[in-house]
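There's a structure below that I have some questions on.
One chain of protein is taken out of this complex; the other chains stay put.
Letters A, B and C mark the chains as written, and numbering starts fresh at 1 in each.
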Amino acid sequence: MQSKFNLPKITRWVLLAVWGLFAIFPVYWMIITAFKKQRDIFQGPFLFPFLDFTPATQSWERVFGQDRDDILKGLGNSLLFSSVSALIAVVLGAFAAYGLARYTYKYGPYRNNDLSFLIVSQRIMPPIVAVIALFTMFRTVGLIDSPFGMILAYTWFNLPLTVFILTDFMKRIPLDIEHAAAIDGYKKFAQIWKVVLPLAMPGLAAAYLLSFFFSWNDFILALMLTFQKSSTLPIVITNMSAQMEPRWWLISAVGILAIIPPMLAVIVLDRFMERQVLHGGTR
Amino acid sequence: MSSVKLEALTKKYGDNLAISNLNLECQQGEFIVLLGRPGAGKSTTLKLIANIEELSSGNIYFNDQLINNIPTENRNVAMAFESYALYPHWTVRKNLEFPLKAPGRNIPAAEQEARIRRVAELLEIAHLLDRKPSQLSGGQRQRVSLGRALVRPASVTLLDEPIAHLDARLRHSLRGELKQYQREQNATTFYTTPDYVEATAIADKIAVLIDGQVRQFATPEVVYDEPADIEVATIVGDPKMNILPLAPGATRLEINEAWLQLPPLPPEAGYIGIRPVNIQIFENAHPYAIRGTVYVTEPMGYEQVIRVEAGEQLLNIKTLLTTGTFSIGQTVWLQPDWTTIHVFDRSGQRLKGGFH
Amino acid sequence: MSKIDFWVKPAHARLAALGIVVLLLTSLLGACGDAATPTSSAAVTAGAGQAGAKRFDGQTVTVAVGSFMSSGVNMFKADWEKKTGAKVQVVEIPFGDLYQRLYTSFSTGAGEFDIAIYASNWIPEFAQANYILNLEKYYPEKTNWNDVVDKTKKLMYVNGQRYSVPLDGDVIIGYYRKDAFENDQNKAKFKAKYGYDLAAPTTWQQYQDIAEFFTGWDWSGDGKPDYGVLEAQGPKDVGPFIFSARAAAYAANPKTPGSLFFDPDTMEPSINNPGWVQALKDWIAIKKYGPAEMATYGGGTMRGNFVAGNYALALDWADVGVQAQDENSSTIKGKLGYYVLPGSKKVWNIKTKAWDESSEVNQAPFLGWGGWHGSVAAKSKVPDAAWDFLNYLDSTENSLKAVTTPGTARNPYRTQHFENPQLWADSPTKYMDAGPYLQVLKQSNSLPNTQFDLRIPKSGRYSEVLDNWVQQALAGTITPEEALNKAANDWKQITNEAGLEQQKKLYRELEGLS
Partner (left out) sequence: MKHLLIAPPLLFFFAISVIPLLFTLGLSVTNTSIGGSGSFIGLNNYAQLFSDQFFLRGFLNTILYVVLGVTAQYWLGLGLALLVNSMVHGKRLIRLLILLPMMIPPLIVGFVWQTLLDSRYGPVAGLFTGLHLKPVPWLTDPTLGFVSIVIVDTWQWTPFMFLLLFTGLRTLPKEPFEAARVDGASSWRIFWDHTFPMLLPASIAAILLRSIESFKLFDIVFFITGGGPGGATNTLTLLGYFTSLRSGNLGYGAAMSIILLLTVVVLATLILIVVRRLMARADKAGQQALDQFLAEPLPVKVA
């Protein structure tokens, strides 16, 4: 639409194709690895099933056999923690971003910018060492290895991200539209819920996806804060992994399963990201 | 459907005074036009009434009740924004529905539908109900915005230049219908515009806003015939009134080696104003007329506006097209109708009394 | 705009923020302390008196285990549960994080685990800290204790008391490609080039010769040039164990027992003596006989690669032998030969500060990492059941089943495991030629100069430091001498931090010097 780069169509497609190849090839590699025997991996490079190597179902037999319960547990937990925590982080983040975009805060010497700093600084802290303290805190309040604890941890982890991303989107929503909702008889909360949030939809969708991805792929928090019943997929994968023998075929198979939920999330949320929601609202 | 009283409204943005000591009182059901140039404080006044902007000081009464502390959503005001402020994520129908469905309104579904129909027909947007704002033209959006303000009963309806971006035909037809509609609804309406023609056409009363103050608040006729000061006089009327400075104690007007005898004026008179329609123009030399050169001509339908350079003055003259054809650079003769002049003192205030 | 301003805010504002934070925190912590009175108590010992009830009815035993060891536990879980009425909950912990997770869990309060299954190297540290139970009171009921290999037995004692149940035996051995070694053409060529017969190497020099010989040409017949050697030289992996195993031949002098890592009299690190330096030089020298990526391979990658078939020599625990039997991974089933780690004819003597040379080869097999052992957590509410489960895992029958099943990570550690190759051939592994394999393992476990790994507290830190510096030398950024001197310096610092006398006492005890 607006910023159309008037490159020739061919050039555009070529550029995209180059990136696409770069982006997709490793994924392709993962997919075919899931159908290799271990020795095919190390005798490669084999790129084309049936031509280079005979596809094997070894990995899938394990995925649907002896490892099924672990994988299902990991998938279920990851899905629950990631989707719920991302939702909470986005909703809370949206409200906070709205506040930072629309109001002036003054807590002692702290203004809006200091508050944003405090919030985003949580993200700066490298989790590697913090996890030990987190572990102790979680244990004190009995949240270790509990779904609630994990959702809390991921919400904490992603909230700074969502606040930061969404503040910009909030600032772009014309004030008049909100005022219109007030005039039309709606209280602040309803204004935010019915008008502001839908208009921040591309931002919300992006923030949700990023939060989802971060929780989905988190390793260190899950490592420290879960034992068993709340272990997530990355932990399950790591447990299957390479220390003893490089079961890359098996890990790849789980990897294929692991990208399905985030892909679904993208497919569902993509339409919102694309929307040029603010167009047409104002002069 | 309230009477409205604005008492000493003041709005400051930092050190800038946007509205200073603004007073206004109107009856229930009146159609008030706030007329003023851009930046005069029209929109701000509406926003203060709606409580979108916070008052710096002053009081607002609806039906003689002080409502300063009542939040926007409970004031029961309707408003059409200059920026339209449509909900871009909803269809036109949902946009119109939204105020009807607000908590506490309890409007039956059938009535909602009827109101939407009625407004959509009035504004000629019935065929657009299922579109989203981004699929509308600018004019269509403005009509939706206006529709959203009109669709529901409100204590006060605030319309911020609601038809400014419509095409001429619609603008014209809507003026009348809008007024009619609001009268039917018995709605108190505040309407802003910089266009005096529109203001006169639609207003029960015009409030002329200059520098955040009401300079004159009266019926359109009074504002036109008896402008309170030079600034009001120049805002009201198109093309604007010719203002000629007078030398102290002057008894005649001298322009281009000719002079015209003035009617008797009070001694404090500093300026006279003559509306463009009150100057006759002749192609040939004429007694009791001053000479000038045509600077530019603008035909406007059956009329024309001619600007004439006369001495140091650039005078606007409005006359019928049939008066003659004038070309740039042509020498013409002008004759004011002294019975219609307005007289202002040195500070620009109108001097009372007729000089006809 | 606004987003930017906060970064350039004067510092005092943020300092003040920190002040507030501290205040809040202290009050918060106080509140937590009051609120967190433990309410969960052990309601598990009930049921013991009920007639007809099974022994551990209603009890739950939670087992923490390093990830890839879990199947060696899981396979016996159901049977034991049926037998005793208890429940077993297996908690898998990613291998690399096991130490830290066990430690945090042990040290920070009510234990999540009743049983920990972990490296025997950590037994002394956990025992000293009283994190694990002294098992002496249970051992009398153990019937198959005597059968455990001697070296493995020693791993379990701290202060003369047993703290663990053995589940695994870890010793590093050598592998070679029998098919390539037995090829007549190769034999002839090798003899012509090096002047001695091609056979499993007995010294590191031979090892290097063989590696050189098999590098750069296609002796495996797959159309691509092959390599002489594959070892796990990658950083942050098993490198320190492999390197120590190589150093033992040069630095574990039978005349000065217990001096491989430290001078037991002074706790002066030995790792920068000429013996270790020689081992490091050797290790660097074989780089060119392996693929370039060998520098990044950890143990797992190395195994997968080796059994896929393009390498003549390798060093590893017993695992390569097992993995080679799996034809999904391996092209070398039946083509594998084994040898006790090569030795050296000169050994450094830390007392005389000279090489002791002899015509005899000094062989010093290395018990790297020490093997999986199980301990009962000191805070376990169900110690009896926990012991019973561990004992069940180590029963004569079960242990044999475990060590012969692929993927359990349990390697032979009982005399009986070594004695009947036919059992291996009949097991799920379908081990081909188990005889020589078991022979070499048994021998490596029982040579008089077989060396223990470093087992004193902070062993993880010692080996991380060693790894860091050795990696530098491998990458060629510093010389071997420099690297090991720096490592030795860091070791001194670690020892001092942990308390030199304390470390020395324990080191001597664990090396059997007292």
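Before moving on, here are some points about what is shown:
Note that in this section a contact is a pair of C-beta atoms (placed from the backbone, for glycine too) under 8 Å apart; a residue touches a chain by one contact, two chains touch by 3 or more.
Since we're looking at a predicted model, the values are computed, not measured.
The chain omitted from view is touched by exactly one of C:T60, C:N74 or C:Q100, namely C:Q100.
When the missing chain is restored to the complex, the residue among A:M150, A:L197 or A:L233 that touches it is A:L233. Across the interface with the omitted chain, subunit C contributes residues 1, 3-4, 7-8, 21-22, 24-25, 28-29, 96-97, 99-100, 103-104, 107, 125, 129, 234-237, 291-293, 295-296, 298, 301, 310, 457-458, 460-461, 463-465, 468, 471-477, 497-498.
Counting the whole complex, the residues of subunit A in touch with the unshown chain are 1-7, 12, 15-16, 19-20, 22-27, 29-30, 33, 41-45, 47, 92-93, 95-96, 98-100, 102-103, 105, 115, 118-134, 136-137, 155-156, 159-161, 163-165, 167-169, 171-172, 188, 202-203, 205-206, 209-210, 213, 216-217, 219-220, 233-234, 237-238, 241-242, 246, 248, 251-252, 255, 258-259, 262-263, 266-267, 270, 273-279.
By our rule, only the chains that are shown with their structure count from here on.
In this view the innermost chain, defined by its CA centroid being closest to the centroid of all protein CA atoms, is A. The interface with the largest number of contacting C-beta pairs joins chains A-C. Put simply, the C-alpha centre of subunit B and that of subunit C have 90 angstrom between them.
Once the centre of each chain is set as its mean CA position, subunit A and subunit C turn out to be 37 Å apart.
Centre-to-centre spacing of subunit A and subunit B amounts to 55 Å, using the average Cα coordinate of each chain. Against subunit A, in their complex, subunit B makes its touches with residues 47, 50, 52, 71-74, 76-79, 81-89, 98-99, 102-105, 132-136, 138, 141-142, 148, 165.
Against subunit A, in their complex, subunit C makes its touches with residues 2-7, 9, 13-14, 16-17, 20, 32, 35-36, 64, 67-68, 70, 89-97, 101, 104, 108-109, 112, 222, 298-301, 303-305, 307-310, 319, 323, 326, 328-331, 407, 409. Subunit A makes touch with subunit C in their complex at residues 37-39, 41-43, 56, 58, 108-110, 112-118, 132, 135-137, 139-141, 144-145, 164, 167-168, 223-224, 227-228, 231, 235, 238-246, 248.
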